[in-house]
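My questions will all concern the structure given below.
Here the complex is missing one protein chain, while the rest keep their positions.
Should a chain be cited, it is by its letter among A and B, assigned in written order, with residues numbered from 1 in that chain.
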Amino acid sequence: MKILSIATASLSLLASSLGHAQGNASSPSTVTSADVRSVAPAMDKYATVVLEGEIWRRPDLSARDRSIVTVAAMIARNQVIEMPAQINRALDNGVKPSELSELITHLAFYSGWPNALQAVAITRPIYAKRRIGIDQLPAVSPQLLPIDVASEAQRATSVEENFGSVSRGVVKYTGEVLFQDLWLRPALAPRDRSLVTISALIATGQVAQLGAHLNRAMDNGLTKPQASEVLTHLAFYGGWPNVFTAMPIVKTVFEKRPG
Amino acid sequence: MKILSIATASLSLLASSLGHAQGNASSPSTVTSADVRSVAPAMDKYATVVLEGEIWRRPDLSARDRSIVTVAAMIARNQVIEMPAQINRALDNGVKPSELSELITHLAFYSGWPNALQAVAITRPIYAKRRIGIDQLPAVSPQLLPIDVASEAQRATSVEENFGSVSRGVVKYTGEVLFQDLWLRPALAPRDRSLVTISALIATGQVAQLGAHLNRAMDNGLTKPQASEVLTHLAFYGGWPNVFTAMPIVKTVFEKRPG
Partner (left out) sequence: MKILSIATASLSLLASSLGHAQGNASSPSTVTSADVRSVAPAMDKYATVVLEGEIWRRPDLSARDRSIVTVAAMIARNQVIEMPAQINRALDNGVKPSELSELITHLAFYSGWPNALQAVAITRPIYAKRRIGIDQLPAVSPQLLPIDVASEAQRATSVEENFGSVSRGVVKYTGEVLFQDLWLRPALAPRDRSLVTISALIATGQVAQLGAHLNRAMDNGLTKPQASEVLTHLAFYGGWPNVFTAMPIVKTVFEKRPG
């Protein structure tokens, strides 16, 4: 029998779901608690007692911020299974549709275009079901936030000096498209944009730019307790090894910053 | 025409499969040998002659252990296409349903919750088809294995000293949930739990904790020839670059251990 695994796994569910085309915004999870219990009862206990009962309720990071961290990590890792549930949860937790739209656009650059397209494919029917139309989405070409001229000049000089001889294209688009355009789009606050960026970096074990981006995040208003708690949250959603890989870099940033 | 790629790829297969909802435990592979030959004939030759004909039969690692390594790598990398076939193969190779359940629970922490949920979604219909019920699954709260007090104290002190100032939450849950609970659950032997952990780390190129976890694995009974053979097996399932990235760390561990 020739059949794709995803079809193998989902066919019985899918067959019983024809006619329920666009998911259920009130469903807490795509893989139900009963599903988990039927395979890994202890995992369901950890999910209920620790992940839902403790982690999502810890005080140093709001539920809204935790949703940003969670969705960013899932898009960065291209994990589709829980993405519909977590995107619905993000909207329920107060992440605005315009913010989610910018988050996906941001990750097109920070986790690669195909990951963002996957997120679009999953988000589109959710927006349709919630009747979120173009009027709730960010303008294509809005008035940009004011740029910090000195800081951007310093960044541009550093990238030019380091990598001008390596790739003119990367240098060009890093400036023109990322730091002089994308990062200045107003529908996602710079602090939240940084939260998306560091969440994606940590969740995928990419540490080379984590120090610079964590400093930028804290310059943009992310507090030290919040950054600490991002690590706790991502231990569960990105896996312990990625968080332990990130911690030495976070430690160095914390130690070097005043206060 | 708007259609998701996974649907594009699977629709004809899927259409012909309606009514065969839960896969076929005796199928050796989801993508058949004929499928591979119709796209990449040489790849099928390598699969038949080298991967099946040699790798799975090499003596230093049992077929049962190779299944643990393979399934752990696939869950850690969120590779769904062959997961049903390899989970069935694991059960056929003597991995107990209770062990597989613990393996998935373990990887919820070591490769992130969404990866484990994906594995649950794929494993659930396989367990249903094989009539594996709750009686064959691990207890939610079993009698834990005895803890090595001195070793755990040393670990806790080290993490506290290194990262106590970085994230109280990570330090707390690493102790309370991982090393004082998860690792002591009896349905997966510590040696197998270590095998799962190092397979996940190697297959995802995460080397920062590999040295510590390989030492733990060997303390837990994984032999040097077995660890060597995990690398050979993962070269095929995790890709050559990840294995070559891991080898310097493995070399250092081998050289520093007595015997």
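Operating definition for what follows: contacts are C-beta pairs under 8 Å (C-beta built on N, C-alpha and C of every residue); 3 or more make two chains touch, one makes a residue touch a chain.
Keep in mind the model is a prediction, meaning the values are calculated, not measured.
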item	value
Touch criterion as defined above, residue of A:80, A:195, A:227 or A:243 at the omitted chain	A:80
Contact with the hidden chain (one of A:93, A:111 or A:199)	A:111
Residue of A:50, A:63, A:121 or A:147 in touch with the missing chain, whole complex considered	A:121
Residues belonging to subunit A that touch the chain removed from view	4, 6, 9-10, 13-14, 16-18, 20-24, 27, 30-32, 35, 78, 80-85, 101-102, 104-105, 108-125, 127-128, 134, 137-141, 162-163, 165-170, 173-174, 177-178, 182, 185, 200-201, 204-206, 208-209
Residues belonging to subunit B that touch the chain removed from view	1-12, 15, 29-31, 35-47, 50-51, 55, 58, 73-74, 77-79, 81-82, 121, 203, 205, 228-229, 231-233, 235-245, 247-248, 250-251, 254-255
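In this text, only the chains that are shown with their structure count from here on.
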item	value
Distance from the mean Cα position of subunit B to that of subunit A, given in whole angstrom	25
